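One chain of protein is taken out of this complex; the other chains stay put.
Here is chain A:
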Amino acid sequence: MENFTALFGGAEPPPAAAAALGFGPAKAPGAGAAPPPAAAAPPPGEDAARKAAAGPFYLLRELPGTTELTGSTNLITHYNLEHAYNKFCGKKVKEKLSNFLPDLPGMIDLPGSHDNSSLRSLIEKPPICGSSFTPLTSTMLTGFRLHAGPLPEQCRLMHIQPPKKKNKHKHKQSRTQDPVPPETPSDSDHKKKKKKKEEDPERKRKKKEKKKKKVGGNSSSCRVMPRTSCPRRPVQDPELHLCSWHLPQSCAPRAGNVFSRVLPTNSPRRSRAQLHTGPAQGGGGC
């Protein structure tokens, strides 16, 4: 009995079930949470009035308001996040960082700890520098005089791109058709090959002619290239698929420029470069 009285003294609050019913002070969810305002010690006059209203019940508290936002409501719909939920959870999100930033050069899928380029290290050990950025003076720029020649292979990190998966176009015909038994090499094969060889130069000529025609047509009217990644600024394409970047007047695209190179029309890099393409703006902007 002593144990019982020690555990459940007269002044002890009623058990949790009673508290849930509103008979006694229920513990607030979460340890250390502040008690609700109703549980705070009321003034003596108010206490007497409450006792009278409660009748035979003691420590009767008011029930929480029904307008309070709880987990019983769907919080995603409450905060209008259905669109975000469907967007991210409806379909499969690609795992790699390069899928999120497809135009970023370099191997960005590797962990940042490999080359000490992690963002966390930037936060934990911020670089020691001034608060403002000042342009480099001519004397400062003398420190950036480089030797002529290519970089060694191990230093060419900028050019390494992650291998992109290509969609292999499988021939449906070869699948549907029955497998043809391999023929033994015969004279007929040689003839076929010869025929192909004879036809090839003719085809090449025809293709070249077509290409020439196309180039001629393009030079007269500039073609607006579709942008794949950033549909911000459609830029007119200069002739011969030359890709130029945002350059000052002195480096404006010309035939032998470092920044002009031939790219295929559907290259992602091309679309990237178009963001900064356009008539070379006078020195600023880059």
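Assume contacts are C-beta pairs under 8 Å (C-beta built on N, C-alpha and C of every residue); 3 or more make two chains touch, one makes a residue touch a chain; residues count from 1.
Convention: contacts and distances are computed from a predicted model.
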{"item": "Hidden chain of the complex, named as in its UniProt record, picked from \"DNA replication complex GINS protein SLD5\", \"small monomeric GTPase\", \"Ubiquitin-conjugating enzyme E2 2\" or \"Mediator of RNA polymerase II transcription subunit 10\"", "value": "\"Mediator of RNA polymerase II transcription subunit 10\""}
{"item": "For chain A, residues in touch with the removed chain", "value": "17, 20-22, 53-57, 60, 63, 70-72, 74-76, 81, 84-85, 88-89, 93-100, 103-105, 108-113, 118-120, 123, 132-136, 141, 144-151, 156, 158-159, 230, 232, 245-246, 248, 250-251, 258-259, 272-273, 275-276, 284-286"}
